[in-house]
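Every protein chain but one is kept in place in this view of the complex.
Chain nomenclature is as follows: A and B, assigned in order of appearance, with residue numbering initiated at 1 for each chain independently.
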Amino acid sequence: MTGPTLAALLAQFAPLAACAVVLVALRGRPRTAAALAIAGMAVSFAASAWLVAAVAVPGRSFLAQTVFLPVDQAHSLAFGVLLDTLSTTMALVVSAVTLAVMVYSTGYMAGDPGFARYYGFLALFGWAMQGLVLSANLLQTLAFWELVGLASFLLIGFWFERAAPAAAARKAFIMTRVGDVGFLLGVLLLIRTLGLATIPDVIAAAAPGGALTGRTIAVAAALLLMGVIGKSAQGPLFTWLPDAMEGPTPVSALLHSATMVAAGVYLVARLHPLFLAAPDVMRGLLWLAIATALATATMAMVATDIKRVLAYSTISQLAYMLMGLAAGSVTAGYFHLVTHAGFKALLFLSAGIFIHHAHSNDMREIAGRDPRAQRAGAIGLVAGSAALAGVIPFAGYFSKEAILGAVGAHGTTLVLALAYAGAALTAYYSFRMVFLTLVPAGAGATEAGGAHGGHGGTGAPAHRRTPGERAMGVTVLVLAALTLVLGYLGPWLGVRLLPGEAVREPFELGTGALVALALVAAGIGLAWIEFGRAGAPRIGFLERVPALARFCGDNWYLDRLYRATVVRWAAALARAAQWNDRTVVDGATDGVANGTVGGGRLLALVQNGNVQAYLTVAALLLAALAYALGRVAVAP
Amino acid sequence: MSQLHWYLLVAVLLFCIGLYGLVQRRSLIAMLIALELMLAAISLNVVAITSLAGGDAESATGNVSSAGQVVAVILIGVAAAEGAIALSLFVAIQREVQSINVEDLSELKG
Partner (left out) sequence: MNWDAFLFGSSAALALIGALFAVSLKNIFHNILGFALALVGVAGLFLTLGSDFLAIVLLLVYVGALGIAMVYAVMLSQPLDTPRTPRSLPKIAGSALLAALVAMALWLVIRRAHFPGPPEVLEVAPQWIGRRLLQDYVLAFELISVLLVVAMIGAVMVARRDPGRRAPGTAAGTAPRPGAPR
């Protein structure tokens, strides 16, 4: 076994081992459990970092695969690892974010009765995601894809004894399942055609002159995209993600940055050549992504729950990533995935500090509880929002710029205009969130500029911080520093992901970049006028129209639509099925059961407990056998 | 009828007399006796066939006639073990239910 393979196995199985030990043996010892899970994840992180270095040479990749169950000539079950810059950097991001969340949670979840279970689930999540990222073939991807879904179900519904989280977990699981049906069919289609469906094989087969016909590629791409849409909360299937906020805040950070929802985007990036070979599907995806980005941006503009704002922004940003991928640039989409993982984890963890402090998710209530005393949280929130909005030195600027560039190079003017509009809306709602959270209502917001938010704490902290809270603060600060660094990764990634692609200089301020910056500035300015400045009305332009506010605040009534149509139809179908089950199926089963019981009664006469009766039966059978043998056994 | 067939006839009759006793007798000990008769019939069968109809089947250490005797020895060993266990069981059953009449022992009646 070569070094990279070993490291890849280590990266996957260290969290799994931690998970198993924690869940089996350490349920009653939370501190040990947390330490073990963090250690496992740290090992995974180190292994991933080593892997990134091992395949950092452009064009280098490893594929190690072992077939363990050959089914027939062409088909078999195999497990393996595929290591290239895409998978290893993603593994690094996953392990880094999971590690950060784990460290942060030592403070956030302190004292929770399910503390050890929580860490077990986090480790499970880490394992599932690492497995998905590093998997070598589509069947393996499918397995880990479902494991990721399971882990997020467990974590969203972590406080399952309350009704809302349990319902949210169910909703997340079922809605992603809707997409996963398509994903399963797509994987099966590819396996049917290609046998093992190793990812490089699939990509090679999708190339012109490969084994796949255009029609197969289109169907497979569309089916796989269904899974992506469910997993990455796009288009019609996004409503599970805002509800998933019922989980603990660190879980949301994990879910929204590097794991669950990132899985869909990662898959598109992983199989990008396959998707590119289906241009019609890609055009559809582009439009779907733009629609999603704009729609969820409007929802983020009216939400008052800080986590819901972040959830809508996640959907919107995922849509941007898919936009970049659909526009043909794997680098742009994937780059945004990486930077987004950093700043979205930061945003959620900062929000978590406020929520932990104020015991409320409502931004107006948080604003009333001296938010600026939480210095780390304030710094994190501002830095993260700046990155989200696309302010120039922060990570989000570079990746969003790359996406807008890709869209501009590929699409029509209309598409580009909509994408720019989305960027402006992003800037607006992210700074609306900053101002609403950090500027106490009614107070003179003299120093409400973004960069000054961190210095707002005037009084001494009300209480001494516990080590857990210190861990939270340190995590947030580290991530905040990262948002300033991650943006310069673009060229490095670009060279390695797609060796032929032209590299864009990060600070190349073309017309597009200037327009984008102007729009961002306009968005922030509008947010400042409406929420930040002294005597601001603290009500957005969308919220002034009650109908629109209700419309946007209620997921564009999509959930109502689902309840009125799909859910009702499903319920009717379920009732019909229940009737069928009660009368037809149960009738048949009852008939069989009664017949069996009757036959049993009959046969019980033989089973009379008398050995000699049994012996008689045995002897009769012997005679019958001998008779049959006598008929057959003819002298040769 | 060849010589072998006479032996086989005796074995079959012995076997079926044993079967008759096994099915008809109520006493567990009598049933055991009948069972042992059947086992003896089988030993006889094996030895007779290997001695009189072994053909030229060979093995590493000899031909098949001695193999039949070895099988018979093993059968006798099994029969002895079985008899010992069965008799001790009968004693235990007698102590438990005050009877070794097999028709009384129907706890497993379905």
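We take it that a residue touches a chain if its C-beta (ideal position, glycine included) is under 8 Å from a C-beta of that chain, and two chains touch if they have at least 3 such contacts.
Small disclaimer: the values here were computed from a predicted structure and weren't measured.
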item: Touch partners, limited to displayed chains, of the chain removed from view; value: A, B
item: On chain A, residues whose C-beta touches the chain left out of the figure; value: 616, 619-620, 622-624, 626-627, 629-631, 633-636
item: Touch residues of chain B, complete complex, unshown partner; value: 4-10, 12-21, 23-27, 29-30, 32-34, 36-37, 40-41, 43-44, 47-57, 59-67, 69-70, 72-74, 76-85, 87-95, 100-101
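The rule is simple: only the chains that are shown with their structure count from here on.
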item: Gap in Å, rounded to a whole number, between the CA centres of chain B and chain A; value: 71
item: Contact footprint of chain A on chain B as seen in their complex; value: 19, 22-24, 31, 102-103, 105-110
item: Chain B-touching residues of chain A, taken from the complex the two chains share; value: 603-604, 607-612, 615-616, 619
